[in-house]
Every structure is written in C-alpha cells, then in structure tokens.
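Below you will find the structure I want to go over with you.
Up next is subunit A:
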Amino acid sequence: MIDQIIFYTLAFIIVAMSLMVILARNAVRSALYLISALLGFAALYIRLQAELLAGVQILVYVGGIMVLFLFVIMLVSVRTMEHQARQTRQWKAAVVIALGVAAELIYLIVRGGSIFVTKQPPDALLTKSQNTQVVGEALYSTYLLPFEIASVLLLVAMIGAVVLAKKKI
Partner candidate 1 sequence: MNILVNYVVIPLVKIVVIVAILSGGIAYLTLMERKVIARLQHRLGPMRVGWHGILQPIADGLKFIIKEDIIPIKADRFVFTIAPGISLVPAFIVFSVIPFGPPDSLWGTGGYVTDVNIALLFAVAVSSVGVLGVILGGWASNSKYPLLGALRSSAQMVSYEVAMGFGIIGVLLVANSLSLVEIVEKQRSMGVWFFFVQPIAFLIYYFCGMAETNRLPFDLPEAETELVGGFHTEYSGFRFSLFFIAEYANMITVSSLAVTLFFGGWLRPFSSVAALSFLDIIPPPLWFVIKVLIFLYIFIWVRGTLPRFRFDQLMRIGWKVFLPVAMANVMVTGAILLKFL
Partner candidate 2 sequence: MDEEKEKSKEQEKKPTSEEAPSPEKPKKQPKVWAKPGAPAAGPARPGVGGAGESKPPAAAQASPAPPKPAASAPPRKSPVETPTYLDISQDPLVSRIQEKFPGAVLAAQSFLGQKILTVDPLVVLPLCDFLKHDPECNFDLLEDVTAVDFPERDKRFVVVYQLCSIRRNVQVRLKCNIAENDKVASVTSVWSVANWLEREVYDMFGIIFLGHPDLRRILLPEDWVGHPLRKDYDVHKQDEDWIQRHLQIRK
C-alpha cells in the first residue's frame, strides 16, 4: 500500500517534470525540471533497493552532467532563444515520431508484463551491503565487453569535444 503510494507519487513527479522539461520556454528552467526528474529517478532506485544506482544517478547526472548542461546553456544566450520560433518546420516529422512512440507504449501497456522476462535475483544478492559489490562484479565479468565499449565511446566523444573546442591544438 505504502509502496504503491510512493511509487505513484514519484512516477507522477517524474512524468510531470519530464513534461515540463520540454514545455518550459526557458532552457535553464528546463534544466531545473530535468534535475527534478532525475532526482525522482534516484528516489525510485532507492525504493527498488538499488542504492548504488541512486547514488551514481545523483553523482553523475545531477552533480556532473547537469552542471555541464547548465554551463553550456548559460553560455548560449537564453534570452535570445526565448524569442526564437518554437515551431519549426520539423513538426510533421515530430508528429510521426511521437505517434510511433505512442503506439509502441500503448502496445506495451496492452500486452502488460508478459513481454518482460523478469528474473528474480538470488536473495543473497539483495542483502544490504552486497548491492555495490554485485553491480561491480556484474560490470567487470558478465558485462565487461559492453562496459569497455561504452568507455571507449566516451573517450572518443571526449576527444571529439576537445578537438571541436580547441581549433588550434
């Protein structure tokens, strides 16, 4: 019962904030709403007893990435952006994509949980202090390759960003 209330409250916050992210006219406020949404996710993770994930979510997304987001948004003059046209000619494409995503979501809702195969982890893994260790072991054994690929991707992105930012190296 309490679980349900908490979940739906959080879900409502997340959805509302996510909507605000795209509806707000001001990019900095969008960022603020995004932060709120991310914090909501962190709370969801905690409710799912994935504390590590919650901590990393806050540390990386809220404390790190959003800081950089804001950094960029502040450099771009927000006040001129506000006056720019909100509706571009892309709206037809946007409608198509939105409809596609909606169809997908409706399909998922209709089919319910049957398409998700959920595996209950052994109880031992869910005990209190093991959480972090489990994630670590999974990352560095089962999912080592995706992990490394992701890190290489990030490295490439970083180098690209440096090259873009510094014309003369």
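Here are some notes:
Convention: contacts are C-beta pairs under 8 Å (C-beta built on N, C-alpha and C of every residue); 3 or more make two chains touch, one makes a residue touch a chain; residues count from 1.
With respect to how the candidates were assembled, all candidates are chains of the complex that A comes from, given by their letters.
The shown structure was predicted, so the numbers you read here are calculated from the model rather than taken from an experiment.
One candidate from 1 or 2 touches subunit A in this complex, that being 1. Of all residues in subunit A, those touching candidate 1 in their complex are 26, 28-29, 32, 35, 51-52, 54-56, 58-59, 62-64, 66-68, 70-71, 74-75, 128-129, 131-132.
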